[in-house]
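Below you will find the structure I want to go over with you.
The chains shown are only part of the set, and none of them has been moved.
Note that the chains take the letters A and B in the order they are written out, and that residue 1 is the start of every chain.
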């Protein structure tokens, strides 16, 4: 089945829903899903259409030309995806294993339509986990207090992921701050998991900070990486209840289970083209 | 602003989204919200459109005639609502006060676009709560072990709500089983709150049953009332965590807060015409 996705944003306008669904239906598409919203502050119309079939004007080759007049009329920014296409996910890890284990298990069990052509880490320790599943694993150490060495490491990392043809990257508890160059190479295509309920406890050691503040729930946040640390558009968050009995080590342990599931939901939504970004916020057509 | 709602169901068909949005847009409507789904087992298309403006063909008077050809072509069942219209909510209560307090507070604070022309109870005890807010409260005792007396009581209840012009009824912990005649008079228009996570613990004394079974979460369920006790279409559910420390009395207390919020969400969705019922299940366009 040739299932396709169209993501659009444009200034809100009378007739836009009818125009878009009319365009698709007029070219023989069977519309399977429509989801739309208007962001009120910006009067921005956002929508996601999923459809199957359709004539040549909806094919990958024909789409842009056929859609151009409508796009111009409504000032539409759009992306069209072929849902059957297997995306290529690059992964960055350090020594924390839980998110990595969880992702690789989902990949192995075929939960997602994805391939993992490359994992890059600044440590050796998780190499066996990748390799026993036949997944390439490269170690690129990131030196401390050595800006030039760091830049070289990230240039190498970027080159490796480019060669591997990665469509997007996942930071699965990669404990390094990635540089602007890498972010620019995959804009709104790097998913990070931060181990707190952002914007609370941004930065390092959030569980220790949460313990010190005495919060009664801890959380995790998946977001797209931008140049501003822990401030990118939030994709998903979740929390779990804790009490005074839980020390920092317990929060770390409980938090792992939140991180895994929050990151995996964000990856799924990214893979299924369910996420639009506007003004540092996400619209998730889940 | 003249905001309107259209709820439709029909056999899934190619072109249905385009046809519906084209119909509205073609009559000058500004479509504000579209939400649709296809129930896969039945290939049933369900949708909710919200729009403002539009020409006479979309007015209350003109709509049915204008829509008829489309409805016939796609075998559409539909309902059109004027969102500004204040619905009239009848309430049935017994002696349990918490849901009643909660509903009246929301009414008083203007949270909902609703009026409460009448409350009926089989007990006197909550009369002061209604009357101090200026809400009519009628006591209709329901005799035990007296089928004729019971039938008379419910005939009276039905007559009272009819006279009061109630659009729908809410059973706010009304501890009586309502008869088929009342259900037939307000089909899919009687919202009940059951104090368990259905289908677990249907019937009487669910908190005692939950305690005996040793569950680790308790819940509440808002559903439309049908002839089958506690088996009507579920509108909303929620749960809260409990432990061995909580006895039946604690579950009752904790449960009250779940019941209140679950019932209030169901009422809001009913008032905003967000609920479709098919095959004893609800589609909630929330």
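Following the convention adopted for this analysis, a residue touches a chain if its C-beta (ideal position, glycine included) is under 8 Å from a C-beta of that chain, and two chains touch if they have at least 3 such contacts.
Note that the structure is predicted; figures quoted are calculated from it, not measured.
Asks: How many copies of the chain make up the whole complex, given that 2 are shown?
Replies: 4
Note that in this section only the chains that are shown with their structure count from here on.
Asks: Approximately how many whole Å separate the CA-defined centres of chain A and chain B?
Replies: Those two chain centres are 38 Å apart.
Asks: Mind pulling up the chain A residues that touch chain B in the complex?
Replies: 14-19, 21-22, 24-26, 30-36, 38, 241
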